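Only a single protein chain was left out; the remaining protein chains are all shown in position.
In order of appearance the chains are A and B, and numbering begins at 1 in each one.
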Amino acid sequence: MRRRDLVARVGLYTVLGAGLLVVVGPFLWAVLSSMKPEAEIRRIPATWWPEVFTLDNYRELLSRLDFPQAFANSAIVAVLTTLGNLAFCSLLGYALAKLRFPGRRALFLVVLGTLMVPSMVTFVPQFVLVSNLGLVNSYGGLILPFLATPFGVFLMRQYLLSIPDELIEAARVDGAGELRIFARIVLPLCGPALATLTILTFLASWNNFLWPLVVATTEDKYTLPVALALYSVGQNRIEYGLVLAGAVAVLLPVVIVFVLLQRHFLRGIATTGLK
Amino acid sequence: MTTHRRLGTAAVLVAALVLGACGRDSGGGEDAAQPVSEGKASGEITVWAMGTEGEKLGAFAQDFMAENPDAKVNVTAVPWDAAHQKIASAIAGKQTPDVSMLGTTWMGEFAKTGALDPTPDGSIEKGAFFPGAWDTTVVDDTSYGVPWYVETRLIYYRKDLAAKAGVTAPTTWDELKSFATAMRDKGGAKWGMNLQPGGTGSWQSFMPFAWSNGGNLTDGDAFTLDSPQVTEALAYYQSFFKDKLSPPTDLSLQGALEQSFINGTLGAFISGPWHVGLLTEQGGAGFKDKFAVAPMPRKQSATSFVGGSNLAVFKDGKNRDGAWKFVSWLSRPEVQIKWYQAVSDLPAVQGAWNDSTLSGDPFLATFGEQLKDAKSPPAIPTWEQVAAVIDGEVEKVAKSNADPAGAAKTMQQRATGIGTGV
Partner (left out) sequence: MATATAPAKAPAEANATAGARPPYRLRQGLAGWAFATPFTVLFLLFMALPVVASLVMSLTDLRSTDLRTPLAVEFVGLDNYARLLDDTQFRRAALNTAIFVVVGVPLTIAAGLAAASALNSGLVKFRTLFRVGFYLPVVTSIVALAVVWRFLLDPEAGLINNALRAVGVTGPNWLGDPNLALPSIIVMAVWRNFGFLMVIFLAGLQAIPAELYESSRLDGAGRWAQFRYITVPMLRPTLLFGGVVTSIGYLQLFEEPLVMTRGGPLDSTLSVSYHIYNQFGFGNYGYAAAVSYVLFAAIVGLSVLQFRLLGSRD
């Protein structure tokens, strides 16, 4: 038995380690290459460790862009979008999963259907709408269209379906109001799903490029990906050094959010006292 | 029946709600250019410009503001990536700036929306610009902007490999062929000459050969893509792939073009002025002495492609007169030279090229010479789609050995199906 366990363990680590190498290897190259001069990045065959170590790519980004402003814009938009989604999507997700109300099925189908509409097709109508509402070049225009997303509702509903009804029924029998049940019983059970939704929404908002590019008409409203694209991709040439340095700069906050939240995946029903 | 009509009404209502109620507006073609007021510019002038141009134009405009103390130029830098989408959306939402930089091949489409203001007479002199560049602003006989800067395509070749192969820069089609063969067989290059084997933008690589052979994209409103001249040019283009002189995969797509040229596996390629800088940076010390540029080889003519960017003024902007005054200031020869010194954009105004800054540089002088015989596609709203058709057929000719006559016929058929959209 012990021997089998050991074999299983060695096998598992080998597979996971190999997987990590395949996934992180290219990524590591990108990080290292962001600290090489342009000519070395483009050289074929490529180098792993920088022959010439330089922070010029980062320095150039910082000096040519209003980095703090773009970072602040991205943070404001991503945080508010995420908070909105957490609130609105968990409310509706709960209602769809656990409450019987007229039109429930239709509402779910409409929301789910919208999730399936290719986003390219709604782009121009959405922009014209935002423009008619006078929201061009405002935080409202950057945030409002993403505040309530079908994706979040679908995620929350599917997760909540797997929470036993008995818990909620018991609280109802005790006379608790629906809002109280939601806040005191349902939400604490949703840790993993809310953590997932936070990461995915934050990431989507943080990386969003086309919408903020079109809605922001002055540079002081540019988000980070938009500002970073300004000088890395030209009419006839791409600056790989700036692309990679920009990618690393954009990535860091998302990785931090992920590391902070990932331990919530560990907490779930197992630790919420459900027997 | 009634349900149908009711549905239709509802649909239009929704559309009106979302898209905003707009009256009919005259499209391009019926526009009459209005004169610009006399005197100095005043008020705020909002400008969109892409990439480096957007970065540098704000500071550059200080001189304009010094000349026009009541005017304030506000420049927003826009990433090249998706700039077309941004401008199209801005037109739909009536959120355009006063002036924007536009890609030369976008003019037909945006002019036809009715969003662009026709170029006023008087302040802007058509004859001052390179004719090929000026043509990119003309949609259905009306000009909607001015060329800002230009670029054209030349042959880049390795001088050292050419010397080894015992050849000099080609001047005719026959010479280009034997040049590429010699670069491969005697010069030691794996590929004698790179020609784009299809894929996005390969029309820019192919059309110079068609133009030099007397071919044309259109004659009036009709496409002429299956003319004998175009077919013959396709066959000539194809021969480089048949004879294994040109690589069948697109080197530029994965950034391998410069490296192949620098390490000597590629003897020559066709590209624009930006490659001088790219090669010098990546080739390391001394590489600048190893390559040179040559004009396009002659058949009936020696015509290249002219690209670059234009400046246009929007009707939905708030400061039309100020906008045109700024555009006309940017078109002055002395300002164009200063702009070249600031961002290395080649002047679209011919007069600027007499300055020693440009005429003294052997690379630039060759580009300047080529610009006198350089063409652009007609400014039609459907151009991008027609271009994609050409790209697709060029790819079949280069990669799957398709019959040039058949490919030309397909181009013609499909282009005619699309129409010019004017």
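Convention: contacts are C-beta pairs under 8 Å (C-beta built on N, C-alpha and C of every residue); 3 or more make two chains touch, one makes a residue touch a chain.
Everything numeric here is computed off the predicted structure, so don't read it as measured data.
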item: Options A:62, A:76, A:187 or A:251, residue touching the unrepresented chain; value: A:251
item: Residue among A:65, A:78 or A:195 that touches the chain left out of view; value: A:195
item: Hidden partner chain, residues of chain A it touches; value: 8-9, 12-13, 15-16, 19-20, 22-24, 26-27, 29-30, 33, 41, 44-46, 87-89, 91-92, 94-96, 99-104, 107, 110-122, 124-126, 128-129, 144-145, 147-151, 153-155, 158-159, 161-166, 169, 172-173, 178-179, 182, 192-193, 195-196, 199-200, 203, 207, 225, 232-233, 240, 243-244, 246-248, 250-251, 254-255, 258-259, 262-263, 265-270, 274-275
item: Residue numbers in chain B that touch the chain omitted from display; value: 8, 11-12, 14-19, 21-25, 27, 84, 88, 91-92, 94, 109, 112-115, 198-200, 248-250, 253-256, 265, 316, 381-382, 384-385, 388, 392, 395-396, 399-400, 421
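FYI, only the chains that are shown with their structure count from here on.
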item: In the complex with chain B, residue positions of chain A that touch it; value: 38-39, 42-44, 64, 123-125, 127-132, 136, 209-210, 213-214, 217-219, 226, 229-231, 233-238, 240
item: Complex interface listing, chain B residues touching chain A; value: 18-20, 50-52, 54-55, 74, 76-82, 85-86, 88-90, 92-95, 97, 103, 151, 255-256, 258-259, 272, 274, 278, 281-282, 284, 309
